[in-house]
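The other protein chains are all here in position, but one chain of the complex has been omitted.
By written order: A, B and C. Residues from 1 in each chain.
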Amino acid sequence: MAKVSRNWGPLHPAPPPPDEERLAKTELGREAQLELYRFMKLNRMAEDRLGNLYRQGKVVGGLYSSRGQEATSVGSAYALEPQDFVGPLIRNLGSMLVRGVQPSEVMMQYMARGGGPTGGKDANTHFGDVSRGLIAPISMLGALIPVMAGVALAARMQGRNAVALTYIGDGGTSTGDFHEGMNLAAVLNVPLVLIVENNGWAYSTPTSRQMRIKDIAVRAAGYGIPAEIVDGNDVLAVHGATKRAVERARGGAGPTLIEAKTFRMKGHAEHDDAGYVPREQIEEWKKKDPIDRFERHLLGEGHGLATREELEAITSALDSMLNEEVDRALASPLPPPERAFLGVYAESPVSPAASGRGGRVAV
Amino acid sequence: MAKVSRNWGPLHPAPPPPDEERLAKTELGREAQLELYRFMKLNRMAEDRLGNLYRQGKVVGGLYSSRGQEATSVGSAYALEPQDFVGPLIRNLGSMLVRGVQPSEVMMQYMARGGGPTGGKDANTHFGDVSRGLIAPISMLGALIPVMAGVALAARMQGRNAVALTYIGDGGTSTGDFHEGMNLAAVLNVPLVLIVENNGWAYSTPTSRQMRIKDIAVRAAGYGIPAEIVDGNDVLAVHGATKRAVERARGGAGPTLIEAKTFRMKGHAEHDDAGYVPREQIEEWKKKDPIDRFERHLLGEGHGLATREELEAITSALDSMLNEEVDRALASPLPPPERAFLGVYAESPVSPAASGRGGRVAV
Amino acid sequence: MSAVTYLEAIRQALLEEMERDERVFLIGQDLGVYGGAFRVTAGLLERFGPERVVDTPISESAMVGAAIGASLLGMRPVVEMQFIDFISCAFNQIVNFAAPNHYRWGQAVPIVVRGPAGGNVHGSVFHSQNPEGFFQRAPGLKIVAPATAADAKGLLTAAIRDPNPVLFFEHKYLYRRIKEELPNGDYEVPIGRARVAREGRDLSVITYGAMLHVALEAAGRLEADGIDLEVLDLRTLKPLDQEAILASVKKTSRVIVLSEEPLTGSVAGEVAARIAEHAFPWLDGPVHRLCCPDTPVPFSPPLEEAYLPNVDKLVAKVRELSSY
Partner (left out) sequence: MSAVTYLEAIRQALLEEMERDERVFLIGQDLGVYGGAFRVTAGLLERFGPERVVDTPISESAMVGAAIGASLLGMRPVVEMQFIDFISCAFNQIVNFAAPNHYRWGQAVPIVVRGPAGGNVHGSVFHSQNPEGFFQRAPGLKIVAPATAADAKGLLTAAIRDPNPVLFFEHKYLYRRIKEELPNGDYEVPIGRARVAREGRDLSVITYGAMLHVALEAAGRLEADGIDLEVLDLRTLKPLDQEAILASVKKTSRVIVLSEEPLTGSVAGEVAARIAEHAFPWLDGPVHRLCCPDTPVPFSPPLEEAYLPNVDKLVAKVRELSSY
C-alpha cells in the first residue's frame, strides 16, 4: 500500500502569543472594544442558533461556520467607514453583522424563506446590498477579487472617498482571479484591501499542499503592494492592521494585502466532521479562541475595561435579541413558486442611489 | 484635453554591460559557441526571409518577429537534452530551430501551404511534434504554462528523466493561468523551467502599465521557487542560467523562474510600426544587439574563438540553405479544400511513441 | 453479485481502469485523503498512492491544463470538478486547448473531465448546473451524461479509453438514489450511441440523465390512458446519435425533447433542430421541448420545483401533444 503521508508539510502553526502590552495600549476606547466584543459574540451565537436550526432540519442545504475566525471578520470590517464597501465570503458573517445585516436575514437565507434578502432565490450569505456597502460573492472562489477591484475603481471615479475590503481563503489564493485581480488593482492603484484568511485548511487540503510557501503575504511583493501578517485571532491586531491599510488606500496609496493567521475550528461545512484535521492541531488552537482571549483582555489586570457582569449583560441581551431573530425568520413562509420566473433581467437602468436590498429582487 | 502621460513609468532600462570575463570562462567550448552563433543567425536570417515573403504578399495573416530576442530563445533551448520538452511561443522560433524544426516548415505555416506541419489548418509557429519534444501553444497567453506543468508531471510519472521548458512574455505573466500553473508546478514539485521574456512591451503596453514591479522574478518567491534574472541579450548568460535551472529540475528540486531582460526590436507584428515606442529606447537597445555582441565576443581579444572568415562562412552556408528552404516552401501547394473537414476527432488511442508531427494531421 | 449505486459504479470504473492501465491517473481537489466531496474517489489514494491520485490547489484551469499536458505524453488523466459548476473556470483550457488540438496539429488529448452536475438537491445557483449547453458548441469535444449505474460505469470506462477530450457529467441526484446489478467484469458502453429505454408506438420522449427516470415514470402513468411512450436515452450529448433520434421519431411521428437545462441554447434545442431538418416528413406535430425556464437554478424548494421539469409537467405536455 502506498505511503499517503508524502508531500504533507508541517502542521499549520499557531501564531505567537499576543503582545499583552500592545493590546493594552490599543487606540480603540472602551466603548469600541465592547462593541467588537458584542459583534464577535453575536457572530458566534448567531451561528450557534443556525446550528440548532440545522439539527432541527430547518436549514436547506449546507451550513458554513466561521467559529474561531470571528476576530478576523469583525476586526477588519470594524475598520471601515460608512461609505466603504465590503465583499464578504461565506465565512465572513461577522463582517456582514458589523455592516448592519440582521441575523434573521441570514437565517431566512439558510432556511430558504421567502422573506430573505434574495427572496429564496439564492442561499446562505449569498446576498448583497449596495446601499449598505455590501457586495455578494459567487461560489467560484477568487472571482470576487477583480469585482471588488472594480468597486474600488468606481469609488475613485465617483469621488466617494471610499475603500473596498474583501476576503479570500488560503485555498482561494490559488485561483487565477486572485492573481489577475490583485495585479490589476495594483497597476490601477485602486483603494482595495484584501484580507487573506489563512486558516490552515481548504476543505480537506492543508495549506502545505495548496502552496509551497508558509506566508501568503509574500505574494504581495509580486504585485508591488505592501503586506502585513497579523494574528487573525487577535481582534485588535486585525483591526489595527486593517485600519492602517484602509487609510493607506483612502489616501491614494493603493491596495494592501493582509494575511490573517487563524484556524477553522469546525469542518468545512456542518456535514464535515473534519476527521482529516489532526486532533492536536485543534487542541492547540482551542487555547487561542479569539473570543476567550478578548474576554481575558477586557477583564485583564491593569486595564480592567469591563467587568464579568458587563460582558454577561451583553451576552444575555444578544441572547434575547437572537430569540426574536429566530422567531422572525421562522415566521417567514417559503416563497411562492411563480417567483422562480421573475427578475432574470433588470427592467430599467439602475442608479446606485436607487439600488437597494432584497426589495429589489423581483418578488 | 486630458494628460495622457499619467501612469506611465520609466522606460524599460537596458541591463548592465556583459561581464566579459565571465563570458571568457564560460564552460561552453568553441564548437558549442559556434553552434549558438549559427542558431541565432539562422533565427534572424529565417525571419528576414519571412519578412521578404511578407512584403511579396506571400504570407497569409500576421508575421511575428523575435528580432533582438534571439539569444533568449536559442540560449535557453540549447540547454535542453534530447529527451526534454519545450513549449515555445510565437517569438521563440529560435527555440524551435534548436530543436530541429526546419525553416521551410515554418515558412509553409506562414504561407498557409498544404505541406506545412498542420497541413494549412493552423498558422505560423502554431504546431507541435511530441516526437521532437515540441509542444504547440494556443493564442490565449498563459494557457501553455499549466499544460507544460502537466508535461513535466507526466515526464516524472513515466520516469523519462525529462524537463519541460516554456516561455511567457512580461504581458503574459498577468494571466490567471500563469499564476495557477506556476503554483501547481511548485506544489507538485515538477521539473518545469519558465523563461519570462521581459522585453519591455506587451503590444503597445509598457511593462510599467502591466505590473507595479520592476523585476518579474520577484513573483517566484510567491510560489516558493528559485528565480534568476539574466541579461536576455547575452546568449551565454541565458544558456548558463537555463542549464542551472534544468539540472535543478532534473535533480528533483522542482520549478525555476528565469527572467530574461531583453527588448522587442520590431513592432508587435509586421503591420505594427511601434510608433508608441520611444526612439531613444530603440537606439539604446540597438547597441545591445545579441548577435553583434556575441560576434564581438567570439572575435574578442584574448580568447579568439573564431575568425571573421569562419563567421562569414557560417552565414553564407545559412544563406544558401535558406534559399533552398524558401524554394521548398514556395513549392508546396495550398491544401485541398476537403481537408477542412478532416481530423476533428482522434480515431484511435495514441501512444506517445506513435505520436508524430504533421503526418498525424488528417490530410 | 449485488446491486450497486450510480456513485459506486463510477468509483468502480475509476478503480478498474487504474488497475488495468497505469497511464490512468486522477487529478483534482480533495480527492485523496478525503476521497472527494462526494466520496467518489474514496480509497483510491490508499490503493494507488499520491502520484496517481493527485490532490491540487483550487485551480480548475491549471488542473485541466496539467491534464492536457500529461495526455500529450500519452497519460490518461481523469480530472474531477468538485462541483461541475466550477468547470466554468477551466472553460478556456477545455474549449481552446483540448478540443481543437487534434484538428490543429494532429496530437490527441485523451482526458476526461468529470464531476457532479444537476439540480433537485437544493444546491442553489452554483451547485446545480447542467453545463452541457455551454460545451456542445466546441468542435473536438465529446460529452457524456449517464442515466443509470450500468451506463455510468460503462460510459466512464469508454470515456477514459477514448482518445479525445470527454466531459463526463454525473447527475448528483442519482448518486445514491439508484442501484442496479452491473454486468460482470470489464465492459464499455460505446460513446455516441443512444439507447431505447422503453419501446413505444405513440410518442417519443428523447432525454438523458436524471430526466430519463422522469420520462419512464410518466410512461408508466400514461399507459393507463392508453398512450404508449417511447423513451430514448441519449447517453452521449456530443456527438449526438442522430440515427437513433431520427429512427424513433420516424416511428412515432410525435416527439418531446426533455432536458434539465434552461431552454435557450440547450442540447434539447440541438436535438429538436436535427429532427426538424431531417425527420420533417414523418412529423405529425410540432417538435416540443420540455426544459427549464431561462433562469438560473433557484434555491428554495418551491422555486426549484417550479423550475425543474417533472412527471406531472411531462404528462401534461404529452397529453397536449398527442391530442394535437
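The definition used in the following text is that a residue touches a chain if its C-beta (ideal position, glycine included) is under 8 Å from a C-beta of that chain, and two chains touch if they have at least 3 such contacts.
The structure presented is a predicted model; accordingly, all values stated were derived computationally and were not measured.
Contacts of the undisplayed chain with visible chains (whole complex): A, B, C. Annotation: of C:P116, C:P296 or C:P309, C:P296 touches the absent chain (contact as defined above). Contact with the omitted chain, checked across B:Q210, B:T262 or B:Q281, is made by B:Q210. When the full complex is taken into account, the listed residue touching the unshown chain is C:S88, out of C:S88, C:S253 or C:N310.
Listed by residue number, the positions of chain A touching the unshown chain are 85, 117-118, 121-122, 126-130, 135-136, 138-140, 143, 145-155, 157-158, 160, 164, 176-177, 180-181, 183-184, 187-188, 343-353, 355-362.
In the full complex, chain B touches the hidden chain at residues 1-4, 6-7, 60-61, 112-114, 118, 120-123, 126, 138-142, 171-172, 174-176, 202-205, 209-211, 276, 334-341, 344. Within the entire complex, the positions of chain C that touch the omitted partner chain are 85, 88-89, 91-92, 95-96, 99-100, 103-104, 125-126, 133-140, 238-240, 261-262, 264-270, 272-273, 275-278, 280-281, 283, 285-289, 294-296.
Everything that follows uses one rule, which is that only the chains that are shown with their structure count from here on.
Look at the CA centroids: the one farthest from the centroid of chain A belongs to B.
If you average the CA atoms of chain B and of chain C, the two centres end up 41 Å from each other.
The distance from the centre of chain A to the centre of chain B, with each centre set as the mean of the Cα atoms, comes to 45 Å. Across the assembly, chain B contributes residues 176-177, 180, 183-184, 187 that each touch 2 or more other chains.
Multi-chain contact residues of chain C (touching two or more other chains): 51, 57, 59, 61.
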